[in-house]
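Here's the structure, in structure tokens; my notes come after.
Shown here: the complex without one of its protein chains, the others still in place.
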Amino acid sequence: MTGFLVRRALQAVFVLIVVTVVVFLLLHALPEGPARAILGPRATPAMLQAFNHANGFDRPLPVQYFRWLVRVLHGDLGFSYKRNDSVTHLLATAVPRTLLLVGLSTVLAVLVAVPVGLLQGARRNSAVDHTLTAVTFTLYSMPAFWLGLLLVDVFAVRLHWLPPEAPSGGIVDILLHPSGLILPVVTLALVTLASFSRYVRASTVEQLEQDYVRTARAKGLPPNQVVRYHVLRNALSPVVSLLGLSLPWILGGSLVVEAVFNFPGTGFLFWNAAQGQDYPVMLGIVLVVAVGTVIGSLLADLGYAALDPRLRDEVGQS
Amino acid sequence: MKLKALSLLIPAVLLLAACSSGSSTSASQSPQKTSAVVAEPANAPAYYIFPLTPLNNYNGLNDSYFQYLIYRPVYWIGDHGKVRINDTISLADKPTYTNGGKTAVVKLRNYKWSDGTPITSRDVLFFWNLLKVAKNNWAGYVPGEFPDNVTSVTTPDAQTIDFTFNKVYNPDWILYNELSQLSPMPQHVWDISAAGQKPSNLDETPAGAKAVYNYLIKQGNDAGTYATNPLWKVVSGPWKVQSFANGNEVTFVANPNYSGPIKPTLKTVTLAPFTSDTAEFNVLAANGNIDYGYVPPQEGSQISRINGLGFTTTRATTWSINYMVPNFNNPTVGPILQQLYVRQALEHLIDQNGWIKGPLSGFGRPTYGPVPTFPDNPFVDAQNKSNAFPFSVSQASALLTQNGWTVKANGTTTCSHPGTGAGQCGKGIANGAPLTFKVEYASGLGALDNAMQAEKSIFSEVGITLNLIPEPLNTVNANEVKCTSNQKSCSWQLVQGDLAWTFQPNYYPEGSLMFGTNGCCNAGSYNDARANELIAATHTSTSPSAMVTYQDYLQKQLPVLWTPKAESITAVRSSLTGTQPDDPFSNLYPEEWRWK
Partner (left out) sequence: MSTPTQSPRRARIADATAAFFDNRLATIGLVVLVLVTLFCFVGPLIWHTDQVHTNLFGALQPPGREHPLGTDDLGRDVLGRLMVGGRISLIVGVIAAVVATTVGALYGSLAGYAGGTIDAAMMRVVDAIISIPTLFIILFIASLAPPTVTTLIVAITVTSWLVPARIIRGEALTLRRLDFVRLVKTMGGGSVRAVTRHVLPNTVSTMAVNATFQVADAILLIATLSFLGLGPRPPAANWGGMLSGGLQYEYSGYWWMIYPAGIAIIVTVMSINLVGDGLRDALSPKSAS
């Protein structure tokens, strides 16, 4: 197990290095350099040169990369001219918000998807299964921004039951006024659970067809006991690894939800940065997200292996 | 067991909603009598506090929503919706001239900093000394103008500063473009080059000024400390920064020692950022936490509903013009665009009324020339108040036919009579050259998108193909560069602005920057000797006819194609008075706001 841990950790580090190189190269693939984009049309060539020099944009790429890497390891993710703030400081306010949104909606999605998927798998091809399939498929096929705007229209504007935007301010303020979080969390959860429940359903179906289930049934054990003890555990272990893999996808969904509900988290910050060609911010976010995902999937893999001892060897081989 | 969990969720949501809806409606039903919430435009950029704003931090909103509330300029332009000097809140009397018109005398009134120290000429001189060393990094710098065209600055007494220029200039131009940039800074607090130093006269030498400037810029770059840094606690305006987060989440608190004529009644004013104008409108439509907001133009039909919720809506125009820039040096279409009759034909195809009525939902104003017709101002003349090139497909077609083109409606119009004689296409235009252009413009703006598609459709009626290229704004800005025809960067042909030019911070509506041969922002390389003469005259001539001759000539010469500009619809709670009329530079006057 320790050997496996070490191997996976080393692989994770390698992955991170690749991430930084790929992103760094992507962001510096521009011919003119960021100076013109940042300073705008009124900048004179002298201003552009001064800016480039001051920020080291005129050095060769490998040099820029290593300087940047050293700074990052000291906790300095750079400075954003568009936002007039350090990237670290910007992320310090944005990341907790997104974590809250993503965390709450993922928990909600799992809490709903697991029972729904299990039910569907156990009652495969029944009326219940078909109805739930119809509902989850509709949710899955609907663009998230439309779902969000519909919910705002109905619950906030027409019914006045909930506020139309997410609460502003720091995490403490947000937690003190949670009503504004309901719609964004529900929107993201609905989109997420639609795919989760299908996965759980498929996994359940697969488990129910396994030999051990058939054997248990043949031995005369009542069906619900079968479901609970064996199928549950085996069907759920892939869900853990699913969570780890889904994190980037959920973050993408959170961008849209943040835009609709006016929640300035990391996704929205990235979109702004992409539109404004704000490299330090884009690079910083990608790095933080990648680190989070790699660590997250590492933990998920460990959880997966812990849940299913049979697979430890196979997982260890990958 | 599993469905039970689901069924428990619904009452839980309703319970939470019931608890919260009570608090949210109460927030909007009983307006906070001591504060107001202002909705910033979507994706508002980050604010910058130090008054010598660097180029990459400058945008109009920075002045009107932030800096001017804290640090007042000497001369305030914008008076109750009119483009003119605001004598009530300016820090000095209108300038007088001596020395044959070469010296402007600025007499400061009795204003005080928030710590009680009087605002004197020394504070203006401090600003000036820093400006001289910082000009290359300053947003308002135009080579040859402030501070280059000032030969000396003297302070005869604590209330007076004299600016001597290198020649006689038009006083209006001096006031609107140069003196308007003066922003006194608290020399008794800021004249330091490191934290903890005692303020001295470091700014009196260029090296000392540079040190002070570098230190202050460094403080200005630390947005996290805007609310706490003692430097920013000494202000001249009616407001101070109470909290500042994320670049554009700002709360101002009233300056109790404000020495101006109108004292604030509100205790705090909050600027609220929005990710998109849909998000802002959702809050407005739900009667949420906005007191001073806006209705996006595409929701124009919802105005009556917003009014019904207790808001008053008004149209607001900015001091700007909008146009489409032709690249006169583009190797393919440059020669075609250089022909005046071609530009005249194109201008005849711009349906300004249709553009405003359709894509802008009626919330827009036409641009007829280089000086804005709206808002009301003393600079626009009679000729420029009307359209010199009214919408007419037949006239456009006639102009082309008369000059050697074969017009093919819904096909491609080509040059059939090349050459430089009468009735021929013109220099550099080959036989069979088609009228095909590509136009770039900022993406994501629904109204602009629609307008461009409508124009494309109109152009095709005369056989002109317009290829539409929407791109992110920064890409448009990066592509729209002044170039010569052999350069790679000269492949752009036309760029349509959303709001091509706002006269801010250079308020005087002259065209040196956009239409002068060496103007920073003359991306299309428009080059006309007479235009240059007339532009220069608007700077130096003291006769009002200079402005008239300038705008009449340029209106007809079409250095760019004039297009309509969008207006905004302000929505303010009816019980909040003092917010109207809207300022042409979007300046906020929260010290005049009162809750009924």
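All chains are identified by letter, namely A and B, in their written order; residue positions are counted from 1 within each chain.
Rule of thumb we're sticking to: a residue touches a chain if its C-beta (ideal position, glycine included) is under 8 Å from a C-beta of that chain, and two chains touch if they have at least 3 such contacts.
Predicted, not measured: the structure shown is a model, and the values here were computed from it.
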Of A:L119, A:M282 or A:L302, the one touching the omitted chain in the full complex: A:M282
Omitted-chain contact residue, chosen from A:V22, A:V63, A:L159 or A:L176: A:V22
Residue of B:K357, B:K408 or B:K556 in touch with the missing chain, whole complex considered: B:K357
Residues of chain A (touch criterion as defined above) contacting the omitted chain: 11, 14-16, 18-19, 22-23, 26-27, 29-30, 130, 133, 137-138, 140-146, 149, 153, 157, 198, 209, 245, 248-249, 251-252, 255-256, 259, 267, 270-271, 274-275, 277, 282, 285-286, 289-290, 293-294, 297, 318
Chain B residues that touch the omitted chain in the full complex: 278, 281, 285, 296, 298-299, 301-302, 305, 354, 357-359, 443-444, 446, 449-450, 452-454, 456-458, 460, 468-472, 474-475
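FYI, only the chains that are shown with their structure count from here on.
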CA centroid of chain A to CA centroid of chain B, Å: 38
Chain A-touching residues of chain B, taken from the complex the two chains share: 1-3, 5-6, 9, 13-14, 16-21, 23-25, 43, 45-48, 55-57, 136-137, 139, 143, 220-221, 223-224, 245-247, 249, 272-276, 278-280, 282-283, 285-288, 444, 472-474, 477-478, 480-481, 520-521, 523
Residues of chain A defined as touching chain B within the complex: 32, 36-44, 46-47, 50-51, 79-86, 89-90, 93-94, 111-112, 114-116, 118-119, 149, 152, 155-157, 160-165, 168-170, 177-180, 182, 186, 258-264, 268, 272, 274-277
